[in-house]
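Shown here: the complex without one of its protein chains, the others still in place.
The letters A, B and C name the chains in turn, as written, and every chain counts its residues from 1.
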Amino acid sequence: MGLVSEILTPLYQAFEHIFRRTFTIKYPYVALKPTERTLGRHILDPSKCIGCGLCANSCPTKAIELVEWKEKKHPQIDYGRCVFCEICVSMCPKGALGITSAYELAAYDKASLVYSPEQLSVPPKPIEGRKIVSVRFYERRGAAHAEVK
Amino acid sequence: MTSETEIVENLNSKFKEAIVDANVQRKARVIITAKKDKVLDIASHLKKELNFDFVVSVCGLEMPQEDAFTVVYHFWSISNKILLTLKTKVPKESPEMLSLTPIFESANWHERETHEMWGIKFSNHPDLSRLLLPEDWSEKPPQRKDFTLPR
Amino acid sequence: MAVLRISWGPQHPASGQMRIILDVDGDIVVNAIPSVGYTHRSIEKLAEYRRYFQIVPLVERICNLDSFNVTLGYVQAVEELMGIVPPERAQFIRVIMSELNRITSHLYWLALFGIMPGQPTMLMWPIADRELFLDLAEMVTGSRVTYSYFIIGGVRADLPSDFPNRALKTLDYFEKRLKVYDKMLYRSKLYEMRNRGVGIMKKADAINLGVVGPNLRGSGVKVDTRKDEPYQVYDRFEFEVPTEEVGDAEARAKVRFHEMEQSINIVRQALGMLPEGPFQVKAPFRAPPGEVYKKVEAARGELGFYIVSDGTDKPYRLKISSPSFRNLAAFPFLMKDVTMADIPVIYFSLDPFPLDIDR
Partner (left out) sequence: MEFLAIVNLIIDAIVKILPAVLFMIGFPLLGVWYERKLLARVMLRIGPLHVGKYAGVLQLIADFMKLAAKEIIIPTKANKNIFIAAPIVATIVAALPLAVIPFDGNWVVYRFDLNLLFVFAMASLIPLIILLTGWASYNKYSFIGGLRVIFQMLAYEIPLVLSVLGVVILTQSFDLIKICNAQSKIWFGLLQPLGLLVFYIASIAEVERMPFDIPTAEQELVIGWQTEYSGILFGLFMMANYISFGIHSLLITIIFLGGWLGPSFLPPMAWLLLKTAIVATLTMMFRGTYPRVRMDQLLRLGWRILIPLALINILLTLLIPTIGLGVVT
């Protein structure tokens, strides 16, 4: 009897899972809602930035470079190199560099991954034209399951 | 249970000439510096008498203003819960010493890596072939201090 | 039949970024030679060119499935070198996140261990549940895989106020899921046929080869750094160190299963005892000259950091003794005179991670 149950119990488990909610979401059509702390691209406050270069100096991957903009030095960030460790933000003495939760940074070429100070100072656009879901968690229905917000 | 100081005393009395320096760094850490020709004897003593079970890591080290590489072995004892650091110096012009693999099987792969990264030859090691570096690597061993990375 | 030499990897559905050269006689493997190094990134050398605080994002790439535990090891070693003690709250947060990360890593292992005999369902379910723990990590740190959350002197940010509730809820749910895995994998007849008696490593062999972590405990040796050399606040929690006597693939799998249960237990205790207070202290840039060897119990086993400092703001030498590298010694030993079908089972019962092997 033990043998039969050892063979049939997994089959029952598999059948049971057919009727649960899926944990995958249809990503290009719906987007995950970032949490409050999600590390996305930076945002620069040009009025506070003094161009001291501490961010560039402390960056472990040398992703930050200081460039001239509006007759002053400002950081320019290469997202091909950035590892989102937040060291530059914690190093900034004036709080000019911040982090947003815009996580969709994919681009078609390497050059457009380099964000100039001008691009950095513009706040990121919110995700538009798509459903934004937050991953919620339901005990009875399956694994993490997406709920439309 | 053998305490840290007992281990140091035991080694000091047993290998008077071979041990250059032996001290207790802190709780559960013993550092020993020994001459290279006696390392094999010390290792077998560590295994048989002092209950050290396996080699945790082997690494090379190059201290400034020294004409020698330091080979550092770390041993761990399960029963005593003590980590023993055994250092020995090999001259830079002919970096060669006896392998501990016949005594500690667990030193095998670590010594291969050290051989590759530091160019230290472990004679009587069973297999010192390439491990991590590409097969066509022809430059000097990369972990040495005179191998500099491009900035 | 003549002996065929087969390259099992690096371009192979089941090998990961490493290769095992197999000498096969019919269906029997007579000899196996692991060939690694495809993902060598020379982290030890790169670290000599970076300041202490810049190395945190670097070392967590040793094993990005287990990055909390890896960074914890590094951060602890530097803290001991600098002689600073992080505040108590930071230590609790570190323990919580490390244990959650141990579950995450073991879930990933469970997924791979489940698919190696050819069952994709056991791949997807643990991966699905792993997402929940990644969500928890994202809630705290902002990233899902490489966190850079532990910094020298504490943690980067405090726990969010709703974190304990959500973590407890996730753990309650996860306990139920563990029962499902138990039925699906551990009590399944066909998995038992594949795993029982495969890749037996006796106690003496395991010690002699120097394997670590769950593999060593699966052979009946009770070694766990959290008990032997309690770091952070591990000495305040009550937990078991699960061991199995047999030393085969099934025993190693069971050890990891029970470790997940123990991790749930530890996180629950830690969340209950979480003290108030600061979460970081200021750390100096420079470390005094000296050397330190510090180890942690990462998900794959004991992970050691050996740092030699010469008094500057960069480590003079950083040596990483990674668990997967030490488990590599068991490969040629276990993969002898087994059938080819056992190779993936043995491989993943040891839970190697090629990035961790190569560094």
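The rule is short, and it goes like this: contacts are C-beta pairs under 8 Å (C-beta built on N, C-alpha and C of every residue); 3 or more make two chains touch, one makes a residue touch a chain.
Fair warning: this is a prediction, and the values are worked out from it, not measured in the lab.
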Among the chains in view, which touch the chain not shown? A, C
Across C:115, C:206, C:223 or C:303, the one contacting the chain not displayed is C:115
Specify the residue from the set A:23, A:69, A:84 or A:115 that touches the hidden chain. A:23
Residue numbers in chain A that touch the chain omitted from display: 10-11, 13-15, 17-18, 20-24, 26, 142-143
Absent-chain interface as seen on chain C, which is shown: 4, 6, 12-14, 24, 26-27, 114-125, 128, 188, 190-191, 193-194, 339-344
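We adopt the following convention: only the chains that are shown with their structure count from here on.
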Chain A and chain C: spacing of chain centres that average the CA atoms, whole Å: 25
List, in ascending order, every residue of chain B touching at least 2 other chains. none
In their shared complex, at which residues does chain A touch chain C? 3, 6-7, 9-10, 13-14, 17, 23, 35-39, 58-61, 83-87, 90, 99, 101, 135, 137, 139, 142-144
Hey, which residues of chain B end up touching chain C in the complex? 28-29, 31, 53-57, 59, 61-62, 64, 72, 74, 78, 81, 83, 85, 104-110, 113, 130-134, 142-143, 147, 149
Per the touch rule, the chain C residues reaching chain A in their complex are 50-51, 53-58, 121, 125, 128-129, 131-132, 135, 138-143, 146, 148, 156-157, 160, 166, 169-170, 172-173, 176-177, 180, 183-184, 187-190, 192
